[in-house]
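Down below is the structure, laid out as structure tokens.
What you see is the complex with one protein chain gone and the rest in place.
Let's turn to chain A:
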Amino acid sequence: MSSENGKRLPETDADGLNFEATELTLGLPGKSRVTPDGGAKLGSKRGFSETVDLRLGDNKDANKLGQSQIDAREAAKSPGSKAQVVGWPPVRGYAKRGKKSCKYVKVAVDGAPYLRKVDLEMYNTYQQLLTSLQDMFSRFTRNFLNEKRIEQVNGIEYATTCEDKDGDWMLVGDVPWQMFVESCKRIRLMKSTEAVGLAPRTPPKCSRTS
């Protein structure tokens, strides 16, 4: 099956999985993967794309349905059926309900040779985010800082900062979590000595936000 008009079909999802190996994937176990471009999700169970398969004439799922069902479905297909089923499921305003599309932001650590990306939608609290940042960068920071392991990423050595829509850099943790998720565009772990001019703040363990 070829990809039509850039719509996501199963084999491109396989490519997406490879790409994701180098991306941060700190989702909850078992959670289905979001495609990096934030496009429509294709669940791993493929229930939805079974419909897509059938509509495009692929019979590999024929043994799941009776042949007459397949035939009927073939007969029902209008010519030029699209790769995605428009208007299904019949939910009005589905873009407004439920989870927003993923919110990927780049994370830079001062001195690190590469960036990582995190999906802020995967977390519910600052603590979760900071823990995973710590995990992500701890190996690196250990090497960088001559084997010294950092207890808190934004404790003594590093301050976690974020850049908002207006281009201002601020220390992370001052606003309610949801507000942070919406306004944050990039994250930077900068060395505390460089975090001049940013307001002093309480350490993350005392975070007031939910």
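Keep this in mind: a residue touches a chain if its C-beta (ideal position, glycine included) is under 8 Å from a C-beta of that chain, and two chains touch if they have at least 3 such contacts; residues count from 1.
Everything that follows uses one rule, which is that contacts and distances are computed from a predicted model.
Peer 1: Any idea which of "mannitol dehydrogenase", "Proteasome subunit beta", "N-acetyltransferase domain-containing protein" or "Auxin signaling F-box 2" UniProt assigns to the chain that's been left out?
Peer 2: For the chain missing from the view, the UniProt record says "Auxin signaling F-box 2".
Peer 1: Of the residues listed, A:Pro90, A:Pro113 or A:Gly167, which one is in contact with the missing chain?
Peer 2: Checking the options A:Pro90, A:Pro113 or A:Gly167, the one contacting the hidden chain is A:Pro90.
Peer 1: In terms of residues, what is the contact footprint of the unshown chain on chain A?
Peer 2: 32, 40-48, 50-51, 54, 64-65, 68-69, 72-73, 75-76, 78-79, 81, 85-94, 96-100, 176-179, 208-210
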